[in-house]
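Only one protein chain is missing; all other protein chains are in place.
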Amino acid sequence: MEKITFREITGMFESIKQEMLEHKDYLIQLDAQNGDGDLGISMSSGFTKTCEMLSSVEEKDLGKVFLKISKTFNEAAPSTMGTLLSIAFMGMAKSMKGQESVDIIGFSKSFENGVNALMEKGGAAPGEKTIIDSFYPAAQSMTRDADAQKSMAEVFQNAEAAAQGGMEKTKNMKSVHGRAAYYGEQSIGIQDAGATVGMLIMKGCASYFEA
Amino acid sequence: MEKITFREITGMFESIKQEMLEHKDYLIQLDAQNGDGDLGISMSSGFTKTCEMLSSVEEKDLGKVFLKISKTFNEAAPSTMGTLLSIAFMGMAKSMKGQESVDIIGFSKSFENGVNALMEKGGAAPGEKTIIDSFYPAAQSMTRDADAQKSMAEVFQNAEAAAQGGMEKTKNMKSVHGRAAYYGEQSIGIQDAGATVGMLIMKGCASYFEA
Amino acid sequence: MKKIINNPESFVDETMAGIHYAYGDRITFLNGDNRILIKNTPTPEGKVGIVTAGGSGHLPVFLGYVGQGMIDGCAVGNVFASPSASKMASMIEACDYGSGVLCLYGNYGGDNLNFDMATEEVEFSDIKTATIRVKDDVASSPKESAGKRRGVAGMVYAFKIAGAAAENMLDLEGVTRVTEKALQNIRTMGVALTPCIVPEVGKPTFTIEEDQMEIGMGIHGEPGIHTGKLKTADEIVDIMMEIIMGDIELSEGDEVSIMVNGLGATPLEEQLICYRRIHEILDAKGISSYMPHIGEFATSMEMSGVSITLFKLDDELKELLSQPASTPFYTNHNK
Partner (left out) sequence: MKKIINNPESFVDETMAGIHYAYGDRITFLNGDNRILIKNTPTPEGKVGIVTAGGSGHLPVFLGYVGQGMIDGCAVGNVFASPSASKMASMIEACDYGSGVLCLYGNYGGDNLNFDMATEEVEFSDIKTATIRVKDDVASSPKESAGKRRGVAGMVYAFKIAGAAAENMLDLEGVTRVTEKALQNIRTMGVALTPCIVPEVGKPTFTIEEDQMEIGMGIHGEPGIHTGKLKTADEIVDIMMEIIMGDIELSEGDEVSIMVNGLGATPLEEQLICYRRIHEILDAKGISSYMPHIGEFATSMEMSGVSITLFKLDDELKELLSQPASTPFYTNHNK
């Protein structure tokens, strides 16, 4: 059975980093329309610093690995999105505590846990034009596929598709959280930058397992 | 013999006020080239307020009249030029103290006294691109003509011409006093605004006696 | 971008260096970290710690209020960006004198989340914390959703009250209670005339037309509630005062402290002209003014505009407001 260990985590983060670097200007542009335009910069810096950390660390316990990821990411990107992701990583850390490897069921549970932490701290529910709109359907898809014992590649491919679908729906939503909320009705019509980050994260994971 | 009393003083100031009001924009423009452009405003306000005061005052002693003129003028125009003129008026007040009328010799002495006070306090000598360059030749001309027992009209006409000549020479001078001094060499070529005021004062007096 | 700076990347670091050179006798960097500023003067054991955090570009907010009778520590972010949770956590730990720490900061997404993480983290070290988010900007959300309002200049009064209460050795609940009461009596509203420039961005992130003003604009350029032709000082004050006074109950005989805060580029003369009008409006209603605060208390670099804060006083709050406080950037000694 396929397992996720420190090696896979490192690979997945490298792959996500690539997505963020490639889409840096795109994220800046999306965030600038309803916010302050820092998202491309903060995500690039957050994932770059995290990968640097991962490449220099000797740690097998996935709980501790994600704790370090959470801290590093927050230090490198203390913006709203950066902090929310670091909260999600912390949530994942808790459910992987003490384990050196997890199967897809374990991983999808841990991801769900992360998304729940993010929802709880951020106070956003699906449909409110945030990263939750791509993360939540992705988590649901992952849980479903894991229970159905699909392959890693398939699980993450479907998760990416689910995230992509959710992201696209944000175009018609009205922002109620963060800076974008100040723009109210004006925010309608524009794809949410944070939901795009959620999609790119899933895309990064999927590419890793495809390769 | 022609005499100058409170009535003549009032008439002379009315006539000077007219000159200042007519040349308000011209003075602003001249002062703006090497200074701050307030000269037209301060001179109009100074002579207007002084004439208002003269029209409401019951005072025959010319010394006291000029003391009041000096105070009123300074209150209404506390700028450099306003203050210098009020110093000159104070100088004139001192030499007319206790007299209800003066002949042309008395008046020219008093004017000379005023110009001397202005030179002493302002620290400027002829040739330094200030009001002195029109006042000083005017005072010399008046003393000469008064000694020669010319008529009031003639004395002031010649004084105006002398002031005009002095004023024109300021074009080629370099400023060393006041704001204009900050412009140094750049001030050369431009007629001094204060010397123009001096000429207009003499012109106002001359028109009064012509009429 | 007309700024007297070296390079945009070192803007915050060099500002902090200047502060350290100038005021190192009274404030210092925690463990040499120039993004965590704490008091360098003795604090009595058992005093409740008061801390804050927030982005740079608003001096004297936030770090300028670290000092005697005010706050004990401040974590410093990049321009208009929150510092990280771990810096906040280190600061909270350093400012716990045995009786817990009040985290008192502006209600902004990034700061909220990071402070939440930080307080969770320090719980592991058994440090008691309380949290108050300042939400004084009446223009940032209607009264029905006042919980979403942003924190602006009124925060300075909150620092003052919390700092004085802590100095009087009230416990964490006591300090929290009185600070919350103060904030229930504080309302702010601002107007902006020109934008500001985040150094790393290099150009204004929003614009206000040459003959326009924006009433209710936030200190990062968040959209206001009314954009229109620049009006006279009295008209502007009247609009803002009407909204503020519609949000807080004030009646004859009440006493307020008025803050007129320059946003950065607005001359003191103009602030005083506004103060004059505010005073006259309140005076006509029989409301008196105590210890006015006129000057720059919470800015946005070179933004021009002013904010008005009303702080309604009772005996307890007045006492705490007048208690001496002194930081390198603030004192009520001559107010």
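Each chain carries a letter (A, B and C) given by its place in the written order, and its residues are counted from 1.
In this section, contacts are C-beta pairs under 8 Å (C-beta built on N, C-alpha and C of every residue); 3 or more make two chains touch, one makes a residue touch a chain.
Computed from a predicted model, the values in this text were never measured in an experiment.
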{"item": "Contact list for the unshown chain, restricted to visible chains", "value": "B, C"}
{"item": "Selected from B:M90, B:I131 or B:L200 as touching the chain missing from the view", "value": "B:M90"}
{"item": "Touch criterion as defined above, residue of B:K3, B:K64, B:K121 or B:K174 at the omitted chain", "value": "B:K121"}
{"item": "Residue among C:E45, C:E269 or C:D315 touching the omitted chain", "value": "C:E269"}
{"item": "Touch list for chain B against the chain that is not drawn", "value": "32, 36-38, 71, 74-75, 78-80, 83-84, 86-87, 90, 121-122, 177-179, 181-183"}
{"item": "Positions on chain C where the hidden chain makes contact", "value": "2-7, 11, 14-15, 17-19, 21-22, 56-57, 59-60, 67, 191, 193-194, 210, 230, 232-234, 236, 264-276, 279-280, 289, 292, 294, 296, 299, 301-302, 304-306, 326-331, 333-335"}
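Note that only the chains that are shown with their structure count from here on.
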{"item": "Category of the chain touch graph - line, ring, star, complete, other", "value": "other"}
{"item": "Centrality ranking, top chain (CA atoms only)", "value": "C"}
{"item": "Chain B and chain C, separation of their C-alpha mean positions in angstrom", "value": "57"}
{"item": "Between chain A and chain B, centroid-to-centroid distance (C-alpha), Å", "value": "83"}
{"item": "Chain A and chain C: spacing of chain centres that average the CA atoms, whole Å", "value": "33"}
{"item": "Touching two or more other chains - residue numbers and ranges from chain B", "value": "none"}
{"item": "Shared interface positions of chain C, touching two or more other chains", "value": "none"}
